[in-house]
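Missing here: one protein chain of the complex. Every other protein chain is in place.
This part shows subunit A:
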């Protein structure tokens, strides 16, 4: 992997997204469907990243009560529903993961 190309490419797409509206400053308006659609981007992308990391942490599908990634994620989801605070969710999730992985040796 050519890292210079990788970083240049990432910079171009990231900066364009952040700058395009500032550059034209209000002379364009999104159609309603587009701004609604954009609202779904973060949860869809993040979910698509989380699922394989948690359900296939070692490459194969691993749905079992002995999968520490899965167990800790469920605890994190419950925590996030109870307390809407991101930092609490992270701390509780990481503690749960360490407990299952290293405490119980799962």
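By definition in this document, contacts are C-beta pairs under 8 Å (C-beta built on N, C-alpha and C of every residue); 3 or more make two chains touch, one makes a residue touch a chain; residues count from 1.
Everything below uses one rule, namely that contacts and distances are computed from a predicted model.
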Chain excluded from display, named as in UniProt, from "Lysophospholipase", "CbtB-domain containing protein", "ATP phosphoribosyltransferase" or "4-azaleucine resistance probable transporter AzlC": "4-azaleucine resistance probable transporter AzlC"
Positions on subunit A contacted by the hidden chain, ascending: 1-3, 5-7, 9-11, 13-15, 17-23, 25-26, 30, 33, 35-56, 61, 68-69, 72-73, 76-77, 80-81, 84, 86-87, 89-90, 93-94, 97-98, 101-102
